[in-house]
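Encoded as structure tokens, here's the structure I'll be asking about.
One protein chain is absent from this view; the other protein chains keep their places.
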Amino acid sequence: MYVELRGINKHFGAYQASRDVSFGIEEGNLAALLGPSGSGKTTILRMIAGLESPDSGDIFIDGARVNDLPSSKRGIGFVFQNYALFRYMTVFDNIGFGLSVQKTPRAELAARVEELLRLIGMEGMERRYPAQLSGGQKQRVAFARALAPNPRLLLLDEPFAAIDAKVRQGLRSWLRGMISRLGLTSIFVTHDQAEAIEVADEIIVTNAGRVEQKGRPVELYKSPATPFVARFVGDSAPIGDIGRLKGFDGADADVSGVVSGAIRPEFIKIFAPGESVQCESAVEAAVVESVIFRGDALEVSLILKDTRLSARYPLEKETIAAGQKIRALVYCLYAFEGGRTRLLHNACLGRQHDAYSYSI
Amino acid sequence: MKSLSRFFSFFLALATFFAASLFPATFVPAAELELTNVSYDPTRELYESFNKAFQKHYKAKTGKNISVVQSHGGSSKQARAVIEGNAADVVTLALAYDITAIEKAGLIKAGWQKSFPNNSSPYTSTIVFLVRKGNPKNLKDWGDLIRDGVGIITPNPKTSGGARWNYLAAWAWAHRQYKGDEKAVKDFIAKLFKRVLVLDTGARGSTNTFVQNGQGDVLLAWENEAYLALKEQKGKFEIVTPGLSILAEPPVAIVDSVVDKRGSREAATEYLHYLYSDEGQRIAGQNFYRPSNPVIAKEFGDRFDLKVNLVTVDDPIFGGWNKVQSVHFNDGGVFDQIYTR
Partner (left out) sequence: MRTKANTWTARALIGASVLFILVMLALPLAMILSEALHAGWSAYWKAISDSYTLKAAHLTLTATAAAVVLNAVFGLAAAWAITRFEFPGKRLLTTIIDIPFAVSPVIAGLVFILTFGRLGWMNPILTAYDIKIVFATPGIVIATVFITFPFVAREIIPVLEARGNDEEQAAALMGAGFFTIFRKITFPHIRWALLYSVILCTARAMGEFGAVSVVSGHLRGKTNTLPLHVEILYNEYQFTAAFAVASLLAAAAIVILVARNIVEYMVKKEDGGHVR
């Protein structure tokens, strides 16, 4: 593990920001710290950077314990949420700042800055001031500035939070590509799970100061370890008692007592009246509450047994309208028992089927 | 950064300037002899002339250069400043009480008033009325001042030596007028101060209020102040000498603790003695102070009404400055009682 945290605890006054946080990140990986606001992800990032000190626990970078090392000696590049560009310095001076602090000779510094300007595609803009740059340009300069001193670890604090939605997409891909090219171990903080899923090699989900799960995006999506992860990563609709659904109520369902769960849109198939269905016995009656056009499919909000669920409906089929009575089949769902998550399949389908083998 | 270096050099220049100029003031001693004379308000012109004359005299007598640093202000204020540490070689104040205060603070040895002739008063003065040309309100004596519609200007007896002489002069007249009836006298004084328009802290301030600002019908003033005003503003004012007034004896003294520390006793003594010399007495007369030397005083007979009836502060009705201060001017004394009525 290139970066490792063991047993980290941190509190601010009475507020516990990090509880027994432990994880490791491999060299060259781009990891995302994902969680809702206040979950402690930024605190973790700042502790790795040395901007905060943990109350207890150890932080290792490349095998060495860095708790007592000041930020500037940890070999870290940091991109702040609002970029924190030096507004009274030119782009050139901003990027070259880290090197000038290290007293790098001027020629070498200039060469490196030029190299980075090319990397971020902003040649010719070195004389500009941050106030003259767009959001995306500022972000790239912040990135270049963090990279200039050749850090061994790159930390980014919600790098896309302040960017327009349209630009964000392009910038994400660009950043992803850059980091892969450089092979630099990186950790970024985000609250946007779609972003984390798209950009990161692995995701560490935080909640209330704890690490809920760590894994590749696909793993988190398909096999959420805790109810929180199941709800947070990817879309899902909660359900209070899975036993109320046909196919999850009998002894076959292997569930004891009232168990809550969550159902992803792709776990439900909607049938128009008259359409034939496998497993008639498990089909439920439902009412369409609303239909929203999502570009490539319809997102249908339906009420099934007093529970609001969300499903997708292909455009090619006849459209359905709000208020329409339809039939729906829940193929599988996540059951939350004792803080763990299990993927349960509808009894009538048999266990061997993988939820994701059902196409819409 | 251009502007940054500009700032720093500006600050540096300032700091150097400040440091350089501060140095002489505290550490480098004066190259020549220097006496500090802390005086009261109206003596500015007097000492300006006198100091020049003294410098010549001292150079002729001892061959040394000497300079005199003057300070002026309300007499009691100046005395307090000396007590607080304003280092004066000599004090030339408006009343003995102020110098006694310095004595009580331990800076002057007891018996100072005997050190120089005439109770240490090289010149005297009295209180007169300064009125507008033609005396439109026809103010001839103290009794006229309490008529309705008369506006009086006088400084505050609590801060100004001259104002205390004013008060005592008025009191002396009232005492004679009402044949010692204390209540009647207090009534008179009360009425008098009710007609005061502005109460400045010092004699010069009152003069300015009357002369420059044009306030009031009559200024109760030191005689020398009144003459000075006449000189400065020709044809605008008149002096009225009341029937009875007070002999104001502004004394002078050496501040022992200061001269002993500085080693300037000899020069300071010479300075004060010179006030009694013929030249010193003439300068006093020229500046409208009554010379204590009767021979020289006669030379100014056309200027001063040498026959005016004058009461001194040691007269039985007053009993000396200590009694006057505690009875009249201390907190809660007669003046406070009267003025708040």
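Every chain is named by a letter (A and B) in the order it is written, and numbering of its residues begins at 1.
The working rule: contacts are C-beta pairs under 8 Å (C-beta built on N, C-alpha and C of every residue); 3 or more make two chains touch, one makes a residue touch a chain.
The model shown is predicted, which means the values in this text are computed figures rather than measured ones.
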Residue among B:Gly63, B:Gly85 or B:Gly263 touching the omitted chain: B:Gly85
Touching the absent chain when the full complex is considered, from A:Ser22, A:Ser53 or A:Gln102: A:Gln102
Sites on chain A contacted by the missing partner chain, in the whole complex: 49-51, 71-73, 76, 78, 80, 82, 84-89, 97-98, 101-102, 129, 131-132, 145, 149
Missing-chain contacts mapped onto chain B: 1-4, 7, 11, 14-15, 17-18, 21-22, 25-26, 36, 38, 41, 44-45, 69-73, 81, 83-87, 105, 204-205, 208, 212, 228, 232
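The definition used in the following text is that only the chains that are shown with their structure count from here on.
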Distance from chain B to chain A - Cα centre to Cα centre, in angstrom: 88
